[in-house]
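Every protein chain of the complex appears in place save one, which is left out.
Chain lettering (A, B and C) follows the sequence in which the chains are written, and residue indices restart at 1 in each chain.
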């Protein structure tokens, strides 16, 4: 395991989260140089995190002789330029979400990195939360059978930086900001080899005076028949609502990443300061998160990325995954405009084929058993279907 | 307040729930006669609940000289006939959900009752849960501002009676069985005067070998711009999932009616019998509900119905409401088939007009304030939009 | 089932809760006359609840010719006088908690009623919450094996009426106010026939400038070896915390009656008014209760009382139970003062004998099996004890 020296591009909130993670606990990897457009912000950032150097030149940053990894944490509209510089410098490049402002831009970014032959990673932290990793593993181990439906919800009262609100710079509203998380979470649960076929999306701008959506709901239909459902909003009140629900033919998973994680505090007031990302109040009942960089997946994400670099394997979240997410978001915007189901257009599908979800059914005296239910008195009621007439009957039998 | 004598039509699970409610606690109203197609089931039912008489004739039941109210708890395909008999007998008629198998049938039922001039009530219990009643009141009192989104979810592993599975007898699958609840819950939260405009619905049959859907998701767009979202399933694992979520411009409401209500029990086994409606296991962690007939709304529902009869007012849930629900469900089925948004067709709209949700926004130095956020250091960051250029900037100011 | 006409003594918060319950839903029993020391409060109360008459004379109230039941809802120091008057009038008497200010007073009240030969009931609502009733039934049905420990917790920021704070009028602080609930809840779970043997109690006055305790913790040891533990406080912040936890040899029960019942609301403010009994805030995250009179047990309590009167049986909660509770509270105060375990003194024990909790244990190759645990790899580890040497060993065997 090598210790990596990192070029950090960007000093916004995401740069803080990334560097807080890298410099936390006993990690061996360190940020060596940070780039910011603003010398002042670069100086403050390097002071804050104990980084030896800062610069206002992307070129100088990515070509720093002691770094081997570039983390792209600049605003969306600068991703393509930053990735190109890093790839030209021959360094591993890790890009924050979303990969591009649209699928075309994401595809160009992907191709730039692949042509350069450098390592590429997609920094999708919420696919790496410890809960998600364990839950996805449980799904793969068969704990809930075939996945039929995934709901991923991410809502809060709106982003923290001005540029986030400008769809010209980001590519859109909360679909681009939050939906990218939800889509990739859904893909992890239904299986990344399960092709997204088409999308139905509704958007509206109900509260904020902006040109883009501030609320969106979408359904994604996958090849297996599974449905991914995401709900994103910049108008949610009460903090940041980060939940995933997964339904399978044999089980259910509910994950709550933020507002209900077993940490509850009532304060009559008097505590200044920071409770949790996007909390709305500092008195009354509050719901902090223990260690945000761990709970939100940053720790496991960087471990996967650096371990992948060290061992020459692909990371869990690749730039191709980032491209697929952009393609689905493009379909969402098209669908919201057309008010119709829209296909997901992919220049290339790198997954395989996934069969349709199918059930197997017992029979009882020549009829198909639809359902068994234990009655209050302990006996078992079976619902039966006659395969010929289509008629349904029930029968009550002794338990066992 | 008069004591009512009731004719109960039907001896299935819903008849049990209704009679358990009416005969619970210190209620003054009693079931006087019960009708069942089967003499055996009628006898067992009257024995079980201490009902003086049972009959296999609907006519005899509704014309019983001592009853003044008829409760229709027979299967969906018999509602029209039962209501007609009750109305002809000049008695108040309370009909279980859904009103009809489709909007046309529901409209005929509605008109039959209105022409007869008798009292009609729609037995939609889940709009009467104590949590729902208090939450809807909070919404009306302005606690969460304008409602922008309501999610109502009802899922379980499938119904308990054979006829429920036969769409020819019921009108469909879980949309008809469960979606009718969700739709009316949504209407209560967005406001019953808020016209449902159109519907987008996705259905699939993923697990059970049946002709109708076993899973469905729908979006309902209301005149105000609010979106109602329902998720229904007959393939959910883990019990009965009954949850509502309401988002408003100034607040949020989360209701959990079944699996997480503050009653948690682990048992290593050994307890026989009934835990809760549609629980799947009798060992391990179980989540019973305290008093099902109260928590599921039956108590408040009948109180409203009988009080309405006594005082000559309309009940909270009318047969017209039942008709609107059927009309929305018809639109859902059309939408799922057409894979397109479909209008909600109503022969008559009895609500008013609801204005579009609109926000008001502060300004700061000539710019629109998009958002205020407290930083870790206590200062306040404002996101501002220039109304002319559409550019966004942020500014950090001292608190207060 | 008869319809009862009730004399209500007292117009404080408990009188409101009682009458709200009696006059709720479709109940057949009504308050006919209300007594208050203050004519003004009596008039307001009867206006509020539609009660035909009010009086400032206890004698007139209890001797009202049309009432057959007297509900004693006056402050603690007036219970004895009120009960004596009601008993002398030959009427059923239902007394609010605690029965007396101490065991001696409670014993006199009990004997007064028993000598008069009238029906007596102890209005201990929290033993009648729907969750408690179902949980106690599950325990009796064997769902969690032998009960080893019960924790009952009731804490809030302090009572609502001035006289509650004056130990001279009530008998003490939160032990008297809240501990009486906890003790009887505990008795229901460990079994009412399970004799309370001795008590260890710690009290302190940490926050409020009062002569009595504002915090107390006690352990009650029962004949079976089970431990009851209660925590009461008038200094809790965040609302009213009402929780019970029950541990058994084969299971666990957790009940939450107030702050986490599946009803969660965030409001940015703007809603005036009443959220729930003893809530501390009207903005931020709030946790209302659906129907307080049902959830807190009042509905089932009065049903039990009136049904008991109608059928000539004893109610679930008798005046003797109230006496036992007072005797345990006396022991608590003695223990807190002596800082030692104190016996529970009862003039008469009306329960039976309860055997010591004992386990049965499997053996494996001549050793006692202490525990089985499934390992990550699926095999089973057994901890074994050699009955002769007292040495412990473990052995890992294949599953099954």
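Quick note on the criterion: contacts are C-beta pairs under 8 Å (C-beta built on N, C-alpha and C of every residue); 3 or more make two chains touch, one makes a residue touch a chain.
Keep in mind that what you see is a predicted model, and the values were worked out from it rather than measured.
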Touching residue (missing chain; options B:38, B:281 or B:363): B:281
Options C:65, C:117, C:312 or C:359, residue touching the unrepresented chain: C:359
Among C:37, C:108 or C:250, the residue in touch with the chain that has been omitted: C:250
Touching the absent chain when the full complex is considered, from C:111, C:141 or C:391: C:391
Residue among A:149, A:306 or A:320 touching the omitted chain: A:306
Interface with the unshown chain - residue positions in chain B: 237-239, 266-268, 280-281, 283-287
Absent chain, residues of chain A that touch it: 1, 3, 24-29, 129-131, 133-135, 138, 141-145, 250-257, 260-273, 288, 290-291, 294-295, 299-300, 302-303, 306-307
Chain C residues that touch the omitted chain in the full complex: 144, 148-149, 151, 155, 157-163, 165-166, 168, 200, 202, 204, 206-211, 215, 217, 219, 221, 225, 227, 229, 231, 233, 235-238, 241, 247-252, 272-274, 278, 282, 339-341, 357, 359, 361, 368, 370-371, 373-378, 381, 383-385, 390-394
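By definition in this document, only the chains that are shown with their structure count from here on.
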Angular offset of chain A relative to chain B [C-alpha, multiple of 5 degrees]: 180
Euclidean distance of C-alpha centroids - chain B vs chain C, Å: 35
Touching two or more other chains - residue numbers and ranges from chain B: 144, 250-252, 272-273
